[in-house]
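Missing here: one protein chain of the complex. Every other protein chain is in place.
And then subunit A:
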Amino acid sequence: MNHSTLFRASAALFPPPHSTSSSRTNVTDNIAIDGRNVNFSITTRQGKVVPILRDCSLRIPSGQFWMLLGPNGCGKSTLLKILAGVLSPTNGSVYVKRPKSFVFQNPDHQVVMPTVEADVAFGLGKFNLTCGEVRSRVSKALDAVGMSDYIQRSVQTLSGGQKQRVAIAGALAEACKVLLLDELTTFLDENDQIGVIKAVRNSLDSSEEVTALWVTHRLEELEYADGAVYMENGEVVMQGDAASILDFIRVRQSAYIKQINS
């Protein structure tokens, strides 16, 4: 295990922020995502405060494909939603390069228009573009995810993997600098899983500026990543290059199995 590439996501490396605003302060230009001491908690009906995220700090360089790993319920999706701006942190600061796009776990929640072409173009509605520009962006985005033959297809007739690719194309068409992807392979079979992950990898390879943070709990997907962040119980335990994180998790797994067997 290459420990030199690993570091504990501790507060020492990430000094506490002076404010909780999303403005960038001491972050270098090659950092696409920077979260410092992010805390998030919810209050139950009984008035009890339940912490979901505790002092989560992470830093992801530009142009790389990173994964956010961890067991179910450890707070991966919550952290991603905070980075996307869907949720506000209780404490801590977050910086994410703009424009950013968020892709939901369930493609049926992401795809809002009835046909492929219209859905990919939906996100462009906020820009003032000509029809020609929109057409070109839609075509390029669909090409990047291998869906250019399905441009006029009804979304209903697509498989789960195809819908997921359409959702990714919608994010790519916006020419975003950061892609936040929430467990895209959850509902997919093995072929579609690889197809979707390769589509993301290819789109990153074709553009140096795009950074992607992919939430998953499948270790086999790590081989496509440049780096990874590992979370447990609402805390960022470790972050570093993909191979090291993989080794780290395997060591923990074997230790856990030994503990059970003993």
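In the analysis below, a contact is a pair of C-beta atoms (placed from the backbone, for glycine too) under 8 Å apart; a residue touches a chain by one contact, two chains touch by 3 or more; residues count from 1.
The definition used in the following text is that contacts and distances are computed from a predicted model.
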item	value
Chain left out of the displayed complex - its UniProt protein name, from "DNA primase large subunit", "Mitochondrial inner membrane protease subunit", "OLC1v1022146C1" or "Protein ABCI12, chloroplastic"	"Protein ABCI12, chloroplastic"
Contacting the left-out chain in the complete assembly, out of A:Q110, A:Q193 or A:T211	A:Q110
Hidden partner chain, touching residue among A:V38, A:A121 or A:V196	A:A121
Hidden partner chain, residues of subunit A it touches	84-86, 101-102, 104, 106, 108-115, 117-118, 121-126, 128-129, 131, 134-135, 138, 152-157, 170, 174
